[in-house]
Each structure stands twice: as C-alpha cells, then as structure tokens.
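Here the complex is missing a single protein chain, while all its other protein chains stay put.
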Amino acid sequence: MLEVRDVVTSYGMIQALRGVSLTAREGEVTCILGPNGAGKTTLLYTIAGILRPRSGSISFQGRELAGTSAPDVVGRGISLVPENRLVFPHMTVRENLFAGAYVRLGRDRAGVEADLDAMFARFPILKQRAGQAAGTLSGGEQQMLAVARALMARPRLLMMDEPSLGLAPLVVEQIFQIVQGLNREGITVLLVEQNARLALSIAHHAYLLEQGRIAFHGTPSEVSANEGISRAYLGIKGG
Amino acid sequence: MSDYAVSLLVRIGVEAFVALSAYLLLVIGRVSFGQQAFFVIGGYAAGIATALYGAPLAVGIMVGAVAAGVAGALLSAVMAPVGGIYFAAGSLAFGELVRVALLSFHYQVPVGADLTGPAGADGFRGVRALFTGGVSATAFMLAVAGLVALTFLAIALLLRSRWGEAMRMVGEDETASASLGVRVRRVAALTMAGAGALAGLGGGLFVHYVTYIEPGHSDVMLGVHSLAYAFIGGLGTPLGPIIGVALDIGLLESFRFLAGYRMIVFGGLVMGLLVVRPRGLLDEVAVHRLSRLVAWGRR
Partner (left out) sequence: MVDFLQALVDGVMLGATYSLLGLGFTLIFGVLRRLNLAFGPTILVGIYAGSHVGLAWPGALWAVVAATVVAAILCGIYVERCSFRALARQAPVVSMISTFAVWMQLQELVSLFEASRTMPYPSPAWLPALTVGPILLRSDALLMWSGATAIMLALFVLLYRTRFGTAVRAVADSSEAAALMGVNVSIIGAAAFLLASTVGGLAGVLIAQSQQQVTPYFGLWATVKGLTAMLLGGAGSLPGAVAGGVILGVVETQTLWHFGGQWRDLASFALLFLVIALSPRARSEPTL
C-alpha cells in the first residue's frame, strides 16, 4: 500500500534520513522501532507532506506521493496522529473532530456529521467531553481525541507517532486495543513506538531505524530472535 | 566644524545611548518599547540637579543616570519575570505612564528672579548649566562622543565576561539557563537597571544640550526607533545599534533632497535590509568573520 524507496530528508545541513526504504502492506500493522533521534518522526512528517524529501520516492496505492503537499496527502487517505498528540487546546472536543475532517468539510457536511456520531459511539468519553476545551482533557483522553480526529479524515493509512508517550500503562493498553481494533476493521497502520515490546505484540512487520537508515526488518518473531536487537530494545538479557 | 554638524553628532550620540539601552535588553531576549521613559526620567533628574540645586554639570548628568537606573530596577521588580509580547506591551504602557504622569508633574522653585523646574505639560525649561559653565558646543560634542565610546567598550567587555554569557543564555532560553544555575531574575533585573541608566545618561546629556525637556519626549517613536537601530546596525555587537543611529540620522539628512519621501525611502530600505540581513548589518556571523580578519591581520 505504501512504498518508501531510498528517501533522503535533511534539515538544513543535517541529513535526518539517509536513504530509507520500507513497505507498509495493506491491512497490516507495520511498526518502526529505533532510538531517539533516529529519524522516525522525520520519516512520518516526510510521508505526511510536511517535510519534502531531497530524493527518493514514496508511492501510495501505486501513485507517487513525494512532493505532494500536506492537504493533498490527507485528501488521499493518509492521516497522522502526531507525537504529544497536538490537540487544539482552546477548541472544544467537537471542534477538534470537525477540524480533523477539514479536507472533506466543504463537500460532505452530512458525512462528517455522521462520522462525528460514529466517533462518539466508539469513544463514549469524548461524547461526555464534547463541549469541553481539549486542553482540559487528561493525557489518555487527549490521545483518544487525537486518534478520533485523525479518523475523521477517513484515512486508509493511519500513522501514529509514539502513542504511548507519557501515558499510564493501563491507558496505553487501551490505546493499543483501539489501534488493533481499527486495524481489524481494515485500516492500515504505520506505528512509531518506543515501547517495542507492546508495538511488536500487535505488529505484522517491524523495521528498525538507526541514524537515518533501516538497520533491520522482519516479522516480530524475527526481531525478537535477533539477540542484539532484543537486548537493546526489549530489555531481554542475552545468552 | 559647522554648528549644524555638531548638533547632528550630538543627536547621534544622545540617541546612541537609548539604542544601546534597548540593545542590552535584546541581549536578554526582551523587546522594549519603553526605553524613552528612562531617557526622560534621566533628563528631568539631571535638569533638576543642575538647574534647581546648582549641581555641577557632570554630577547632574550622573544623577540623571542613577535616577533612571533606579527606575529601571524598580520596574524590574514587576517586569523581570515577564517575557515576550507581554514585556513589549508592559514597557510600552510604562513609557506612556511616565509621559502622562509628567504632564501633571509640577515642581518649580525660585532660582534667581525666575521660577524654574518641571511645569507639567509646558515641560522643563531653562536648564542652562552647559552654557553658564562655559562649555562650548564642540567640547560637549566631543565629551558625548567619548562617553559613547567608553560605553561601547564597557558593554563589549561585559558581553565577553561571565555576566555577558549569562545574559546571552537568558536571551536564548530562560528555562534552560535556570536549570544550568543562572539566576534568571537577577540577570534580568540588573540588565533592566543598567539599560535604564544608559538611557538616563542620554537624557541627561540631551536636556543640557537643548536646555529643556518635556513629557512629549517620552515618545513611543523614540523607543521603537532605538529598538530598530539594533536591527539595522546588527545584533552581533554593541557597535550595531550605534551604526544604526548614525545610518538613520545620517541617511535621513542625506535624503533631504527627497523632501517628503524621506521616511518612505528609509522605511523601504529598512524593510529590504531585514529581508536580506534579518539580524542587521553586523550580525553574529559578520562579527565573527571580521574578528578573524583582524586576528589574521595582527599576525
């Protein structure tokens, strides 16, 4: 579904991605592991059209995506749940969801209203908080709002950047159940996550990004079987 | 040297103090629209010292600088923790407060046959210490130039010291510098006091040169101009604001043939300059290159 080939992205003089290739297959959860500063967020922002790749190609459903502007990327069915959630703090929960549907708000108002009801059915807590400013929500509620907001654009590919960051273990579990549920409904997921053990538990395929390059990829069991990786990222003692 | 040239140079010198004052605050990351208030406080205090109490010229000017410095310290009690747009607006409000307060400031005492002293909206006239003391305009101009040079040297040395390092750190990131042990509030408070004193020094010199000062001299335009000078001349060195003043007043004069279009041309030049060099002519990179050139020349 998503094919990233030899993508190079740089900020000024610094090369953040030095030729990254990966594939996210339709209907699967693909996760990207790696240490801080490896370029995971940069990769997601490049796919999302916020950053422009210097070279390489990104194709989505067989069509080239590299160089497409962010509005068009969203329009083509890719949404990103950003790191630290980035909800609109002074807007209400309902307004946040409307903002998520921005690209189709002009032509499909009725569909957006229907999706809003569907979102409230899926996340009852958001319905309770509908009129509340998003900045007053708890971390877990904000994460749910961020996911719901991204879904309002009706994505086929959902990208998530560190959804577990700063959340209590129970809440994290809940979020991951939601992600797994969305995946079962047919949404392809590209997941960046520090919590490697949890990420591997729901992923079909995993990539390891180190210093702007893919260092390893394989199925979750292949990753766990690799001694160096499990020692570094899963905290399993070798030997 | 013609009288006209002398008065031009004095004007450049006097405004250089206000520009340096705004520059010091820029170093700690504060944008002030209110340095004109300290200029006027310094002017009134210096005038009162010499014209009302017969203090010698030099003492009077010192009194002006100290008074404005104290005012800066007092203001810092409230404004030191404030940053960003709030500092800009708070300093603007302070500048206007001083202006409006001076409109009803009456303090006249008989000196000889006349009443002298601040007279509300009519201002403070008859500050004649420069002329009764027999100082020629040229000598005064040279004294002002000397003071500007000394101030420049002092600030340049300060910025190279540990204190200057702390000031720059506060300007970059207050939270980070606090976590590294910089006393942010103290740095901000002392800088505000110092900046106030500098502007007050300018005010003391000004009032004695033109013999009067009025509330209208606490004009927002003076404050914003002095802020703009650093961005014209360059933020990389305290020489920047001085160059900014010289360019502004110098250029304005050379644009005189353009009569009514002066500000339009000058404003356009500043806008263009900011696009090409957003941190002024002598920005940090230019200063670094120049100093390497000088070091190479010395070898």
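Miscellaneous remarks
Order as written gives the chain letters A and B; numbering starts at 1 within each chain.
We adopt the following convention: a residue touches a chain if its C-beta (ideal position, glycine included) is under 8 Å from a C-beta of that chain, and two chains touch if they have at least 3 such contacts.
This one's a predicted model, so the numbers in the text were calculated from it and none came from an experiment.
Only one of the listed residues, B:Gly29, B:Gly117 or B:Gly203, touches the absent chain: B:Gly29. Considering the full assembly, A:Val74 is the residue among A:Val4, A:Leu22, A:Ala38 or A:Val74 that touches the omitted chain. When the missing chain is restored to the complex, the residue among B:Ala55, B:Ala89, B:Leu142 or B:Leu159 that touches it is B:Ala89.
The residue from B:Ala113, B:Met271 or B:Ala295 that touches the chain not shown here is B:Met271. From the options B:Val10, B:Val148, B:Leu190 or B:Leu227, the residue with contact to the chain not on display is B:Leu227. Although one chain is not displayed, subunit B still touches it through residues 29, 31, 78-79, 81-90, 92-94, 96-97, 100-101, 103-104, 174, 220-221, 224, 227-228, 231, 260-264, 266-268, 270-271, 274-275, 278-279. Of the residues in subunit A, those that touch the hidden partner chain are 48, 50, 69-75, 79-80, 82, 86-91, 95, 98-100, 102-103, 105-106, 149, 153.
The rule is simple: only the chains that are shown with their structure count from here on.
Taking each chain's centre as the average of its CA atoms, subunit A and subunit B sit 52 Å apart.
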